[in-house]
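I am attaching a structure below and will ask some questions about it afterwards.
This view holds just a subset of the chains, kept in their places.
Just so it is clear, A and B label the chains in written order, and each chain counts residues from 1 on its own.
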Amino acid sequence: MNMIKKIAITVALILSFASLNPVYAGEAAGKDKLVIQVSDGDAAKWNLALNNAKNVMNAYGADKVEVEIVTYGPGIGMLKMDSVIANRIDESKKSGVSIVACQNTMKNMKLTNDDMLPNTSYVPSGVVEIMKKQKEGYAYLRP
Amino acid sequence: MNMIKKIAITVALILSFASLNPVYAGEAAGKDKLVIQVSDGDAAKWNLALNNAKNVMNAYGADKVEVEIVTYGPGIGMLKMDSVIANRIDESKKSGVSIVACQNTMKNMKLTNDDMLPNTSYVPSGVVEIMKKQKEGYAYLRP
């Protein structure tokens, strides 16, 4: 009987582990998430991206969804000190949206942190960030 | 022996459940699916979106794939009464493509259902629709 109990416990443990393992849990688990790509040097697109983020936050409720805007290439201008939508960036971040700048792009464009809006967050590579987020189950949107 | 049978049956039941559970089944199961984003106010893009949908329907066969076109922002013009491609919209819907308009955008642009093509289908938010579809395993395409 001892042997039977051992088998039963082992099976139970393996199955519990399987259901906890994130590989098994899949995208269906947890909060809905969205990564928004901003790669155009076009203020109309920047406003559209912020509007899209705002609509998602409103639709779900700020604590029930995660939204990240990734700026890279010509889109980096959205987060530069002279950005025409600097005030909207601030408002969006206060509402809970994460907005990040690509350091790869900054290096190519010879931009330093001093050229960027205060409190800007950075990622080493915008494209790799977008890949990672999709792998983590984020939906992708390119406004 | 009774105990051994009980363990065997329990294990079998748990494993069957795991394989039926949609969280485990993942995207690999079922029909291929595609959500196409139309957010530009550009008739060339609208035609491209309809062409892409048509090619996918032809490649798979209409009953073996699900294609949904989500129009929002300036893309909503594709489904307005005065849309320059109204006849193609009709043809695409008849072929089995689902095409929906974003009510969020309509409110912002002060559009009512009377401004839209007859038999237009609506979703509360185009962006949220695109997120949901990706979560359901739809591939994403922005023509």
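Please note the rule applied: a residue touches a chain if its C-beta (ideal position, glycine included) is under 8 Å from a C-beta of that chain, and two chains touch if they have at least 3 such contacts.
Keep in mind that this is a model prediction, so the values were computed, not measured.
Peer 1: Tell me, please, the full copy count of this complex, given that what is shown in place amounts to 2 chains.
Peer 2: Number of sequence copies in the full complex, not just those placed: 3.
The criterion applied here is as follows: only the chains that are shown with their structure count from here on.
Peer 1: Can you grab the rotation angle between chain A and chain B? Superpose on CA, round to the nearest 5°.
Peer 2: 120
Peer 1: When the C-alpha atoms of chain A and chain B are each averaged to a single point, how far apart are the two points in Å?
Peer 2: 22
Peer 1: Would you mind writing out the residues of chain B in touch with chain A in their complex?
Peer 2: Counting only chain B, the residues touching chain A are 3-4, 7, 11, 14, 18, 22-24, 26, 37, 39, 73, 104, 124-125, 127-128, 130-132, 134-135, 140, 142.
Peer 1: For chain A, which residues are in contact with chain B within the complex?
Peer 2: Within the complex, chain A touches chain B at residues 1, 4, 7-8, 11, 15, 18-19, 24-29, 32, 34, 48, 51-52, 55-56, 59-60, 137, 139-143.
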